[in-house]
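Structure, as structure tokens:
For this view, one protein chain was removed and the others were kept in their places.
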Amino acid sequence: MNMKVDLAGVTLDNPVMTASGTFGSGEEFSEFVDLNKLGAVVTKGVANIPWEGNPTPRVAEVYGGMLNAIGLQNPGIDLFIERDIPFLKKYDTKIIVNVCGKSTADYCEVVERLAEQPVDMLEINISCPNVKEGGIAFGQDPKSVEAITKEVKKYAKQPVIMKLSPNVTDITEMAKAAEAGGADVLSLINTLTGMKIDIHKRKFALANKTGGMSGPAIHPIAVRMVYQTAQAVRLPIIGMGGILTAEDAIEMMLAGATAVSVGTANFHNPKVTEEIVAGMQTYLEEQQIADIRELIGAVQ
Amino acid sequence: MNMKVDLAGVTLDNPVMTASGTFGSGEEFSEFVDLNKLGAVVTKGVANIPWEGNPTPRVAEVYGGMLNAIGLQNPGIDLFIERDIPFLKKYDTKIIVNVCGKSTADYCEVVERLAEQPVDMLEINISCPNVKEGGIAFGQDPKSVEAITKEVKKYAKQPVIMKLSPNVTDITEMAKAAEAGGADVLSLINTLTGMKIDIHKRKFALANKTGGMSGPAIHPIAVRMVYQTAQAVRLPIIGMGGILTAEDAIEMMLAGATAVSVGTANFHNPKVTEEIVAGMQTYLEEQQIADIRELIGAVQ
Amino acid sequence: MSEKKRETAIIIRKEEISYGIYDMWLRTEQIAELAKPGQFVSLYCADGSRLLPRPISICEIDKNDKAIRLVYRVAGKGTEEFSKMTTGMQLDIIGPLGNGFPTKKKKAFLIGGGIGIPPMLELAKQLDCEKQIVLGYRDDLFLYEEFKKYGSVYVATEDGSAGTEGNVLDAIRENGLDAEVIYACGPLPMLRALKEYAAKNQIECWVSLEERMACGIGACLGCVCKSKNKDAHTNVNNKRICKEGPVFLAEEVDF
Partner (left out) sequence: MSEKKRETAIIIRKEEISYGIYDMWLRTEQIAELAKPGQFVSLYCADGSRLLPRPISICEIDKNDKAIRLVYRVAGKGTEEFSKMTTGMQLDIIGPLGNGFPTKKKKAFLIGGGIGIPPMLELAKQLDCEKQIVLGYRDDLFLYEEFKKYGSVYVATEDGSAGTEGNVLDAIRENGLDAEVIYACGPLPMLRALKEYAAKNQIECWVSLEERMACGIGACLGCVCKSKNKDAHTNVNNKRICKEGPVFLAEEVDF
């Protein structure tokens, strides 16, 4: 039974990856999960310099999911290279570094710094709804999606994944723009912008007022967008958004994803990524499917 | 304690209405709810002629919500006027007729037919994701939102509510366009486009492939959009999307809604609308708020 | 218009009667009193991630004890949740829903296939006529003994382990049976075959249909089937299975 999938020439042992920002750089979760069992670890977004992120409260629970407005707090690329990459190199899994920035130059700086590093792919986050500059602003206009993709590709030595925002009228426009800009892979979806109000205090639940919504509540929207994108472009897709079980991961692949990322579910069950890998294996056995790649886009 | 709110000169006994399409024309639910206790009944969308709607399956459950692709099945305006309006007139509640169409002319025909009818307001659905023509196509482009609003207003004798789609990059653009077109009230949100795949059959759960997602899972997105819209326009807003409890309804008002509509929750508990009215009353008492209108947009 | 109630029922008996098939008696306030054979109830889940109620046919009605019996197969998360509940626990339900079977005084076939068998039991109890009960099983003959009290019972099994090897029509043919009216509930291929058989033999044929539902009370238009004639309520050729059905004259609907 083959569980391997291919993303722009990088072969993952299985399609299960971690979603950026929900898994740190893997260290905290390594107490619960054998990182060697994951297709890839995608790290928390890293910028050219350390970021302090947003004031607290930064997270709030909502029905079937959560809101976050971390604001891309990160230790900066120097400490990341010095500490996080060596940690991940101890494991037999692929390393995908999520990159954030306030300007195109910021992104390019990080990408350039990573060029000689032993990382397998770069995921460019142009879809964070929780920062004022950069982030989502890049991801809601096809022209700027194409432009930033082109720029980043100039500096990148590894395949480039463009991470798209679901807060758009037509996700396929953004996908096509990223393809036109030279992206190697697309990943979707980032969080949907949401809000929660504490009715007793009559105050916003998050200091940032709005936050990015994630978790099983957004899964049907993610599946729809992955399906639409798979119909519109030829690039491989990393599907994410609300994956909680192996069934959800399989659904995402049937919709057209080559690999999947698991985010919020890690907070509900720190062992979930490994359990999803096992559950997908069981499904293949039960359905007598020899190669997991047969699932990709196989919905009728 | 005042529970009354005002929508474009129409005074509702309380802010709780039913969401179009989830409550028929009230008859089926009148076994469970005293319609006299509701602020208004909003009817299922009605077109100039009867529509058969989409093939089945038309509904599917998702985590914390559901998908529907009814496709605006309706008996047409003639039977509606003959049967449904007289039924609702027996009750002491406001009547809001939801209107759908495949072309601007269709909408205008229905609106014109309703001009001399004893209905209190018209809700124009330009945001249904489940029909090929009309529906959402009108609701995702500010120019066409403004144009259709203007057209409809020419024929309308009652105040016009424009119902907006959440499947857009910037809801405030659509809200401003509707305002510019002369809308009296806005209502939001309609359903978010989603998809579910049956992993055992490897088939779409809905015959229509995609469906509109509703229920508590979408509530934080609805609250965010109501808040943003309330900041952007001066029109009163009917807030809806995932309201399951009195707390959810209050949250929606704090975000800026003058009234609220309850949809999917009716399927979970047919008595829920009445219970929400009672729950809101209790909240006002506990918080010693004399007038429910104090809640509108009162989040800090 | 038939009366419906939303109630909190109490589980008064529950057992697994076949692999993955559960038999559950619920004490109701008024639903048992109002119920007719062929109607169904919808069960609400306790888990907040599952909001839509699950439609389950009424298998038996005990008006004295204000109780109804449901027999269901674990098909997903909702039925799994119910299957784990125990005697004494409470369950929110709504019903009775739908029209139910008509009860004619004609020589009858009562035909059930698989998980469509349970609703035929109360019908068998209430029908006052010559009853030939034909049951199609995969293998395990759940409820079989109970049907014997109400008529002559014929069985078909897929694997031939009991009765006729094959389907219910094979059992009818093998036993040389005939009737003036058919009441049937079961998988679509079975119902389609019966519709054809009834048309060919000019027998009145009542079938109970299934569809995905949201409201269960006729308001959402989620659960329609195509009908031969324009439906009086919908004003188009669609009938609501939860309201005008689930039982239809086979010739009047497409399925």
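Order of writing sets the labels: A, B and C. Residues in every chain begin at 1.
Assume a residue touches a chain if its C-beta (ideal position, glycine included) is under 8 Å from a C-beta of that chain, and two chains touch if they have at least 3 such contacts.
This structure is a prediction, so every number in the text was calculated from the model and none was measured.
Per the touch definition above, the residue from B:26, B:50 or B:64 contacting the chain not shown is B:64. Between the chain not shown and the residues A:29, A:107, A:138 or A:204, the one that touches is A:29. Within the whole complex, the absent chain has one touching residue among C:3, C:16 or C:47, and that is C:47. One of A:56, A:231 or A:287 touches the chain omitted from the figure, and that residue is A:56.
Contact residues of chain A toward the unshown chain are 21-24, 28-29, 31-32, 44, 50-53, 56-61, 63-66, 68, 70, 73, 75-76, 79, 215-216, 264-271. Interface residues of chain B facing the missing partner chain: 63-64, 216. Chain C meets the missing chain through residues 46-50.
We adopt the following convention: only the chains that are shown with their structure count from here on.
Per-chain CA centroids place chain B at a distance of 35 Å from chain C.
Look at where the CA atoms of chain A average out and do the same for chain C: the two points lie 46 Å apart.
Of all residues in chain A, those that touch two or more other chains are 63-64, 216. Counting only residues that touch two or more partner chains, chain C has 48-49.
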